[in-house]
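Only one protein chain is missing from this complex, and each of the others stays in its spot.
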Amino acid sequence: MLSLTNVDAAYGSFQALFGVSMRVEAGEAVAVIGANGAGKTTLLRVISGLLPASGGDMTMDGVSLRTIAPHRIVATGIAHVPESRRLFPQLSVEANLKMGAYMPAARARYAERLDYVYGLFPRLKERRGQLAGTMSGGEQQMCAIGRALMSGPKLVLLDEPSMGLAPVVVAQVFELVRRIRAEGYTVLIVEQNVQQVLKVADRAYLLEVGRIKTAGTSAELLASDDVRRAYMGL
Amino acid sequence: MDCHLDIFFLEAVLNGVLLAGLLALLALGLNLVFGVIDVVWISYAELVMVGMYGIYYAHKGGAPFLVAAVLGIVLVAVAGALMHYLVIRPVLDQPPINQLLVTGGVLFFLQAAATMAFGVEFRSIGIRLGSVNAFDMSFAWARIITFGVAIGGILALWLFLTRTYMGTAIRAISQDRQIMPLMGVDARRVYLVTSAIGGGLAGLAAALMVLQYDIYPQIGLQFGPLVFMICVLGGLGNMIGGFVAAFIISQFIAVGGSCMATEWGYAIAFLFFMVAVFIRPQGLFAAKS
Partner (left out) sequence: MIRISPAALVGLAALILLPWAVRFGFPGSEKYYLHVLIQILLWAFIYTGWSLMGRFGLTSLGHGAFTGIGAYATVLLWNFAGLTPWLGIPIGVAVSVVVALLVGYPCFRLRIKGHYFALMTLALTEFIRLCIVGLRDYTGGSLGTQPARAGNGISLYAVQFEPDRVLSYYVVLALWAFGLVVWLRIDRSMDRYALDAANQDEDAAASVGIDVTREKLKVTAISAALCALGGAMYGQYQMYIGPDTIAGLGVSLNIVFAVIAGGIGVLLGPTVGAVFTQLLSEGLRVAIQGSGFLKDWLGSAALALDTAIYGLLLVLFIIYMPKGILGTLLAWRDRVRAEKALRPPEAARPVPRRAA
């Protein structure tokens, strides 16, 4: 479904990604782990078009993402849930969800999508009129994921969904991830919380200073020395 | 000073309220553009002036007033979008003061172009609507209609912003610009539409002003600075704040103007503005940060 080949990315003269290659097949849940500053968020931004790639190629179902304008990438079936949720704080929950369905294809099925998301996340329906900025972290994450689902995507990109959340809430968030996986969405999730994310994902890539250091199944990575040394203090 | 708390005072206060409708409408367009695009259109009043001339000539050319008004609205909407596209877009990555100054250039240009094209004489569209009398007070129909239409325009905008997709996108983009592409929103398109709406509101204001005031090329200098003051007072970008600020400022003008010479009403309004901003720099209401 999603394929990256030798992707480079830079912020001005500072290069953040070096020849990153990876794949995500339909139905999979793939994790990208790595330390702060490794380039995980950059990777997702390059895929969703927020940052232009400076080299290599990315394709979604065979269509090259580099040739598409950033605001059209969502139409290829990719939905990005940004780091720190990034809801519109002074818009209501429902208005946020409505924005998720902005693109023409989704707009046509707005009512249907809204019912679907409310069905999946009844808490959102309860708080539909509430200003998004006044909700708790966990609820905001739920809303952000709901917003992404409104566009009817095939692939959902999740950027550090557990960041800044209390441990109890973190568990709830990963439960959400399992739920959307069960609904049939393909998931690419970037995380610092290695333990939790490797329980949810099938495969994972380890990103270090902008390069893929290791790749494999979750079990393989959990057992790998690199990962254990760096992230579990062993 | 010739000021007693009598029926003339009340008349002045009520006229102030009527004036507030128009000022609120003007402030709305400016606030919308600032809130969304983060640019101050210093030439806003000049856009209104262009609209006024457009409506005047359309009407003189035979169009019934309402048709001329609609043409005026469309004209200024296009002018707003054009101004954004040609003049503001190229400098969006420069410091905000440059964006303000660039519209200053447009101000010069429009005033001068109008002077060259239409001459400096005052023109009146010549539509007399008469006035209504109540309890020894007299109110011009033009003012009353202006107030009603202005409120109507504000309501229409509110509906647009809350009910439609584009309206929601406009509200959203000022809260988080960067993630808009993730939802399939082309920010440049939103800016153009916002500029067109800002222009359209100016055009609506032009239609209302043409009924009450004579047109001349420098007319923008009369109310332009005032509208900026109102917007800053209410919090730049805060549409409700601007609305309330309009009512406050217009009271100063109306009451001051009836007690003393017109200039003093305005001068006091400006003085009040400066003092108020020093007391609460972000405007009377917490503006968008």
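Here the chain labels run A and B in written order, and each chain numbers its own residues starting at 1.
The rule we apply is simple: a residue touches a chain if its C-beta (ideal position, glycine included) is under 8 Å from a C-beta of that chain, and two chains touch if they have at least 3 such contacts.
Worth saying up front: this structure is predicted, and the values here are computed from it rather than measured.
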Omitted chain's touching partners, listed by label = B
Query = Looking at B:Val40, B:Ala58 or B:Ile219, which residue reaches the missing chain?
reply = B:Val40
Key: Among B:Phe147, B:Tyr191, B:Phe228 or B:Phe243, residue touching the chain not depicted   = B:Phe228
Request  = Just the residue numbers, please: which parts of chain B touch the chain that's not shown?
outcome  = 40, 87, 90-91, 94-102, 104-113, 115-116, 119-120, 217, 221, 224-225, 228-229, 232, 236, 261, 263-264, 266-267, 270-271, 273-274, 277-278, 281
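By definition in this document, only the chains that are shown with their structure count from here on.
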Message = How many angstrom lie between the centres of chain A and chain B, each centre taken as the mean Cα position?
response = 43
Key: Residues of chain B defined as touching chain A within the complex   = 165, 168-169, 171-172, 175-176, 178-187
Query = In their shared complex, at which residues does chain A touch chain B?
reply = 48-50, 69-75, 79-80, 82, 86, 88-91, 95, 98-100, 102-104, 106-107, 147, 151
